[in-house]
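With one protein chain held back, the other chains of the complex are shown just where they sit.
On to chain A.
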Amino acid sequence: MNCTDFEAWLLATSDVRQRTLSAEAEEHQAQCAACRGRWQAEALLDEAIQAWKSAPLPKFGAATDSSPMTARISAGMRSPRQKQLGWGSSLALATACLVLVMASWRLAFQPEAKRSPSVATAADAVVPLSESVSTLFAGLQAAPPSVVAEAARRMEQLPVLPKAAGRPEATESTPPPMPGTTTDPSAVVPSWWPLGDPIRDKVHAAFGFLENALPLPLSG
């Protein structure tokens, strides 16, 4: 046996807990100082391992607190029944959150008309018929179908009237007063004014003399 064989023997017997030198290995280490020292180191390691194994370990749980470690570990455990309850409550909470999110989403993206039905009803309000039209409508309700058809045909043949000329109603075209502007009716923009800007008092005072010359009044 040479030094390489001796090292190979150490490797081969590394899984033996208490090994003894074979005859060949003993013969070699008796002749080789290096391998003898190697074997002595191995022997001391075995001694250290025995001491290490027999050395008392610190008590489990002594480093953290005085409560028994087993109680603390098992207190953190949950039985299968508790786990099921835990899953159930989590699922219920998740469902409630989902419903809340969906409800808020629907509210946020609901069309304006659905959110304020009063506007729609105001627009759909029945406009009262004029007296002549209501008289005609009442007569048609009582008349036979042939008369009604004839009346409808004649109404379709009526010429389309042009849109009413002249100034529209001031209440419909007047914009709301801007911040910082006056609410004086004389300062409000007339509907025929081409620029659309409000006429300030100073402008009105400067060009007020034209009011008599022009056919239309400057103020609405």
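Here, a residue touches a chain if its C-beta (ideal position, glycine included) is under 8 Å from a C-beta of that chain, and two chains touch if they have at least 3 such contacts; residues count from 1.
In this text, contacts and distances are computed from a predicted model.
Enquirer: The complex lacks one chain in this depiction; which UniProt name from "RNA polymerase sigma factor", "NADH-quinone oxidoreductase subunit H", "Protein-methionine-sulfoxide reductase catalytic subunit MsrP" or "Transporter substrate-binding domain-containing protein" does that chain carry?
Expert: The chain we cannot see is, by its UniProt record, "RNA polymerase sigma factor".
Enquirer: Consider the whole complex, including the chain that is not shown, and state which of A:Asp5, A:Glu26, A:Glu47 or A:Glu150 touches that chain.
Expert: A:Glu47
Enquirer: When the complex is taken as a whole, what residues of chain A touch the one chain not shown?
Expert: Within chain A, the residues that touch the unshown chain are 10-11, 14-15, 17, 33-34, 36-38, 40-42, 44-45, 47-49, 51-55, 57-58, 60-64, 69-74, 76-82.
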